[in-house]
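Here the structure is laid out as structure tokens; the discussion comes afterwards.
For this view, one protein chain was removed and the others were kept in their places.
Then we have chain A:
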Amino acid sequence: MAARGCGGAWRRGWQRGRTLPGPAPGPFPRGQRVVACNARGGAVPAGKSGLAPWVPVVGLEIHAQISSNSKLFSGSQVQFAAPPNSLVSFFDASLPGTLPVLNRRCVEAAVMTGLALNCSINKKSLFDRKHYFYADLPAGYQITQQRVPIAVNGSLSYSLCIDNKMSQMVTKTVRIKQIQLEQDSGKSLHDDTRSQTLVDLNRAGVGLMEVVMEPDMCCGEEAAAAVRELQLILQTLGSSQAVMAEGQLRVDANVSVHHPGEPYGVRTEVKNINSIRFLAKAVDYEIQRQIEELENGGTILNETRAFDSKLGCTVPMRDKEGKQDYRFMPEPNLPPLILYDAKSLPANMNHQQVINIDWIHERLPDLPSVKREKLVEQYGILPEHSFALLNEDGLAEFYENVVKQTRMKPKRVIGWVLNDLLSYLKQHSLTVKESPVSSFLLADLLNLLEKKEISSTAAKQVLAELWKGEGKTPLEIVKEQKLQLLQDQKELEQICQAVIDRQENE
């Protein structure tokens, strides 16, 4: 799960506890200093260079767009890639005299997410205004939850592979500081050639959940794994589709380094990270940069930096210099958000008007961690396998369908699904849904193998043929290519004898 999410090529250049064997990919600073993470993010003593060890500290601020029909405070629709400024209500455009009205679905999404992350849900939470001027913020302020957010003090468990092998996984936890509801801003496109900025307010006012992860992580891999797990959770809950490419999940990383026993160092904020793979890269680059800087006698500025994916490095962001005072003020047009549970629910309240936390809790779907446990238990597969199954959309379902339709043991099926099927899909950048080989076809093939009508090698050949998607059944292919296993002893003897005879003649 995590290993694959991190991107294989990059990981090869960065090995735990060892210095780089050759030139590092990307503009990593020379003389890689040793940084390693043990179970709780502590440092490992330096290697040959003999310098004092560094402890990197990574925290994350994640913005997840809530999956809802309409925006957080207005009735306009939420839709990706609609014509510019076609989904903007009067309120979204900040027309004077308009007022926010809270969207129930968004609150439910936040409660679900909070429960899934083991948070305490605040039965009373408040809304605030965060003021700053920017073209994509029509009201001159964002409505957010700064004082009392909807959920606090949770945790997220995620797993990593150790030593590049899929066989050993370690579970880590990161504390969730809080989850808050807030508005998304619009989008601005800077057109430097015509010296103008184009503003699209379709996204302005869309509901966001900001999930704040405490600085319990220590490297890019951990950050990536944590985000990946969060993504899976959100997708399972349905509270956010969490597709990073569509901007539904945005991650900012807070990075600092310090020596063990000393106070935390100055941190920088890294933005503009567009994928989980880049997240790991950006974090690791920034850690290295800071270490280099400090070891050369420099200082770290408390600044915001952007990740440049082309160059693989972080650069200072010009327009965020100096500390901003957001002049927080309570949002006077929204009364405190009151949530109920079974105990506190008033008897005569209109069901439409209240949200019952317990009711939501009862209806939470199985979270990824639970699903994985069930897969392991039910099919006898390894934990790593369960991670891999859940890591790919639709793969677990595919696997289960194959298992249902074949007599082959699930433990054997898993290899075919994870190795053969998945690698083929990856090679051709296909999703499980787009697979030319259906679970039915694969099950059919595996049945032939199970019945010993074909060999393992033959099966792979048949599979290769099935990929072409020509509509042939495995049996047809076997017959065509004469791949059947010969069971007849006599026939085998004859063939062997013929081969031996031929050899003797040469």
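In this text, contacts are C-beta pairs under 8 Å (C-beta built on N, C-alpha and C of every residue); 3 or more make two chains touch, one makes a residue touch a chain; residues count from 1.
The definition used in the following text is that contacts and distances are computed from a predicted model.
Chemist: Determine which name in "Aldehyde dehydrogenase", "WD repeat-containing protein 26-like", "F-box/RNI superfamily protein, putative" or "GATA amidotransferase" the UniProt entry assigns to the undisplayed chain of the complex.
Modeler: Missing chain, per its UniProt entry: "GATA amidotransferase".
Chemist: One chain isn't shown here. Among A:A52, A:L95, A:A342 or A:L430, which residue touches it?
Modeler: A:L95
Chemist: Please give every residue of chain A in contact with the chain that is not shown.
Modeler: 90, 93-102, 129, 131, 133-135, 138-141, 197, 199, 201, 325, 327-329, 332-335, 353
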